[in-house]
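One chain of protein is taken out of this complex; the other chains stay put.
Now for chain A:
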Amino acid sequence: MEPPALAWDRVVKRYGAVAAVDGVSLAVASGSFVALVGTSGSGKSTLLKMANRLIDPDEGRVLLDGRDVTGEPAPTLRRRIGYVFQHIGLFPHLDVARNIAIGPRVAGRPTPDIHRLLDLVELPRELAGRMPAELSGGQRQRVGIARALAQDTKLLLMDEAFGALDPVTRDALGRRLRALHDELALTTILVTHDMAEALLLATRVVVMRAGRIVADETPAALMAGGGGDAAQALVAVPRAQAEQLAAMAHR
């Protein structure tokens, strides 16, 4: 049997007396789109960053394609993982093309096809020569995604990647991400505090609270009332908003 693309095995991470991640085990099958949902401080980002070793667990193991991630130097591991986060972190002294090509460059691989990557994230090709400071927030995050896709990878980690964007941009970029996931046959893990985003994009929604997984359901099951109280409390917010909006339309 093929091992899961990514698996956490009883991982624990403590900050002082507080356990940010408190004994979590989770396996993500290749090709799935998993949303990790929870309020601030639930441990979802900490859990995600264990996958590319931006954070190392105090206990437990993380397995990538069945192999322990600590089995190789962190840089070589990270060159096989795409990572996108809220603050984007474009290199301000490099133009868009060089930002996108940075992963292959440090890995000693040939320069990727910048135009194709710009096409994938629906950015005009002439942006390749621009500096990050000349771009809008949404354009910057598209460059961030292109940079992640340029890695030699099928695994995409998204840490609140749309958190700082306006709702319109956020919606467009979410749809694009979902399309890319399907086109490129990616395995995507999306950390978000927005349950609506999780329900609309993911094939599987994992809810965390206080460092533990409290629900692990399909979006349909959550909408049908599954997953327990903590999950339903999160689902209730967008549902109520949707009902209010619908009621307004019928008034």
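Observations
Here is the rule we go by: a residue touches a chain if its C-beta (ideal position, glycine included) is under 8 Å from a C-beta of that chain, and two chains touch if they have at least 3 such contacts; residues count from 1.
By our rule, contacts and distances are computed from a predicted model.
When the listed names "RecQ family ATP-dependent DNA helicase", "ABC transporter permease", "Cytochrome c-type biogenesis protein CcmE" or "Transketolase" are checked against UniProt, the chain not shown comes out as "ABC transporter permease". Among the residues A:13, A:44, A:78 or A:181, only A:78 touches the chain that is left out of the figure. Among the residues A:103, A:211 or A:227, only A:103 touches the chain that is left out of the figure. Within the full complex, the residue among A:89, A:163 or A:226 touching the omitted chain is A:89. Considering the complete assembly, chain A touches the hidden chain via residues 52, 54, 73-79, 81, 83, 85, 87-93, 102-103, 106-107, 147, 151.
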